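Only one protein chain is missing from this complex, and each of the others stays in its spot.
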Amino acid sequence: MRACDIVIIGGGPAGLAAAVSARKQGIEDILILERDRELGGILNQCIHNGFGLHTFQEELTGPEYAARFIRQVDELHIEYKLNTMVMDISPEREVTAMNREDGIFTVKANSVVLAMGCRERPRGALNIPGYRPAGIYSAGTAQRLVNIEGCLPGREVVILGSGDIGLIMARRMTLEGAKVKVVSELMPYSGGLKRNIVQCLQDYDIPLKLSCTVVDIRGKERVEGVVLAQVDEKGKPVPGTEKEYRCDTLLLSVGLIPENELSREMGAAIHEVTCGPKVDESLETSVEGVFACGNVLHVHDLVDFVSEEAAAAGRHAAEYIHRLKRTKERPARGKTVPIEAGSGVRYTVPCSVCPARVEDKLIIRFRVDQVYTDCYVSVYFDDERILQKRRLAAAPGEMEEVRLTRKQLREAPGLGRITIKIEER
Amino acid sequence: MYDVAIIGGGVTGAATARELSRYQLKVCVLEKEEDVCCGTSKANSGIIHAGYDARPGTLMARLNVRGNEMMEKLAEELDVPWKKNGSLVLCLSEEGFSKLQELYDQGAANGVRGLKILDRDEVLRMEPNASDRVYAALYAPSAGIVCPFQLNIALAENAYVNGVEFRFCTEVFTVKKDSEGFLLKTSKGDVRTRCVVNAAGVYADRFHNMVSEDKIHITARRGEYFLLDKSAGQHVERTIFTLPGAYGKGVLVAPTIHGNLLIGPNAEDIGDKEGTCTTGEGLSEVLTKAGRSVKNLPVRQVITSFAGLRPHEDGHEFIIGEVRDAEGFIDCAGIESPGLASCPAVGEMAAGILREKLKPEEKKQFTAKRRGILNPSMLSMDERNQLIRKQPAYGNIVCRCEMVTEGEVLDAIRRPLGARSLDGVKRRTRAGMGRCQSGFCSPKVMEILSRELKIPAAMVTKAGKGSELIVGINKDML
Partner (left out) sequence: MEKRELTCIGCPMGCTLEVRIEEDGGIEVAGNTCGRGDSYARKEILSPARIVTTTVRIDGAAEKVLSVKTQKEIPKDKIFACSAALKKVQVKAPVYAGDVLVENIADTGVDIIATKTVLE
């Protein structure tokens, strides 16, 4: 059985950044396993611009952003296998994968970085009633068809969900010659970036209907129309508000789910809210030596944050390997402190911290549970507020973060828990 | 001129076709869709009922018990996965107990083996997620689960290999009796035949009534379902029913043969024989009712919902037999639940009638065995690697949720009565049936279909003509 220091599951933005970072920390033996025919992951089909403002201080398209990391992977001679599907990861970090050339093979990894990304929620998860004709696509599938295969999944389109992929696809379909009739959003606010609402919808006079959902899909063979209705505060359709839109296509952009079947089977503890593995300050999962980053950990809003987080995961995996080689034994974890999502906060990543292991700073990422205008993000060490940050606006669609310094953590020796809260002004 | 024309390629038509293919007869199946298993057979509970539900002495009772007994051998011959997982009918109150007892007696009278009445504790030990309100239950160890698609497809493939002709996209408009037999006007021209088997599901009354003065009436009785992710498949081990009501066996909760969890169906009589749409009310009814028998239903794990139509005949009985005033016209009508469980026996009975009538000779070269699509995950690592070396397509995963390889998709397309559409591939290989519901694999399967069938991408369909998946190429209308 082949052995390897770090096996990285997934060659998308997270896997690439983790690999580059681990190599820069001096790890020679790295293998990236990618299921698609090229590196770059979902960025390859995200041909719109807006990537890289944080990482490269310039605005890139998805393929351009991916290319920057792919180039580094090549220059650093990091090994990767394409068209390779990982079938199983054992708790002992034996990675079993398959492709056409090698058949099924197993790699014994000293450390594993999970970077499998996420998938889209399907229609079924929403229980949208109606027929099941052709012409219902998740926005990402449509994006692949248009941007990679060059074909149009429809001419008259209704989009459900105003997350960024839905908004981006409204513009893409329009520019390729389709007519997007309406974007419907169940919530009273959009889950997408303001910039996308303006530049993907308003620029093309595409109406955005808030608090509105699909209550029927018409057409037995191919979509012939969808019926939208207003919803009340509980998200239930209000009778009498139905309106039919004639269309041949319904695109769904109704949420992303981290793809953690491998993590789950391996025995990694999964966070109930993020659906990603529970990780500590080192982005290490509950399975020792297994790290997670990117959308498999929690769904990000910007790829720049994925890269940053993945670089950290790569670094921690490298440290882990160095320590392992130094001491010849797997390092024990020190005392850990839970990080809790308080009022207004849906989750935090990480959800625990071992203060002794924190590098110079600890980044805690989280999402708020609703739209806030002018609020405080507060950090509590037990019952004491140690940080308060004013935010003029916060929305569930945008990831938030707070940074704690090593000093702050070291100076609180009896710390029992850390809580992140939203407090109204 | 055919000896027998079977209207409908559902599980009843396919089972009959396979039975007839044992004889030297010229048989065809006329199917209006582009594939078999496109009507009632594709949207049902996939349950091989034990046979305690039907009144003793009815065809339903007899054929259900017989079908259940035949399933073991049939599944083995046809390489179709099935499992005797057993079923429980829960009684939630002391008052209902007498009805449970009646059901037990009925089952015993029908010849169902192994029936047992369990008390509350026994039930909860068997099924910890059964409702806390459970008072007692009827346990039927002979009840099973099967993949309804694979069973239907396997029967059809085997019939085809044994000489039955399948004519797809062939909708029968009229059936007329004349001196030589029957003239069928179809969307693909006239078909002449000596005998007809009416296995037309919800449309069986229409064809019956074209040739007979003894009118029958079939109502489309819609049932809506939820399918849950495999992560929820362990929620119950057996099929869980509650005591039956006026509209049938009620909402069940069951594992599927592939490890998902299935919840449904409700029952609603509708006027539209094509009304396979789900409704908001229906879906919530299903959840409410399922919640009465099974607790903590993991509804967040729902991956899809769908609806099927049962062909409910007014007398709630299978109508199988030669029509009194139309010699040579054999009905297989009103095949609602337990139709899937009964299908081997229905096919046997319908074919038996024709055998008596036509006195055909047996086919010496009849092959009872059919090899299913190779499932590489059943192979050892070494065998699998050998396979990949020989056919690298088996090393390429197309559907990552169900881990379906390109090799399996190619097999599904290239085999007898192969898949012609996305749904055809899905029903044969499960590609697209998993948690992402074909989000990832549909572009890949579309590409393979286009390549294999040598058709442009724009002609690849979800389920036959009219369900084309893409409408053009980028900027073509600019």
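Lettered A and B in written order, each chain numbered from 1.
Please note the rule applied: a residue touches a chain if its C-beta (ideal position, glycine included) is under 8 Å from a C-beta of that chain, and two chains touch if they have at least 3 such contacts.
In this text the structure is predicted, and so the values were computed from the model without any measurement.
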item	value
Candidates A:25, A:61 or A:127 - the one touching the absent chain	A:61
Contact residue for the chain not shown (choose from A:25, A:49, A:90 or A:127)	A:49
Touch with the omitted chain, as defined above, among A:198, A:238, A:269 or A:356	A:198
Residues of subunit A in contact with the chain not shown	37, 44, 47-49, 59, 61, 63-64, 67, 146-151, 172, 175-177, 193-195, 197-199, 202-203, 373, 392-395, 397-398
In subunit B, positions touching the absent partner	474-476, 478
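In this text, only the chains that are shown with their structure count from here on.
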item	value
CA centroid of subunit A to CA centroid of subunit B, Å	39
Residues of subunit A defined as touching subunit B within the complex	35, 83, 85, 87, 98-104, 119-120, 122-125, 127, 129-135, 137-138, 140-141, 144-146, 148-155, 176-177, 215-217, 220-222, 237, 248, 264
Contact set on subunit B toward subunit A in their complex	226-227, 231, 274, 276-280, 282-283, 302-306, 381, 384-385, 388-389, 392-393, 395-397, 400, 403, 435-440, 442-443, 447, 457-458, 461-478
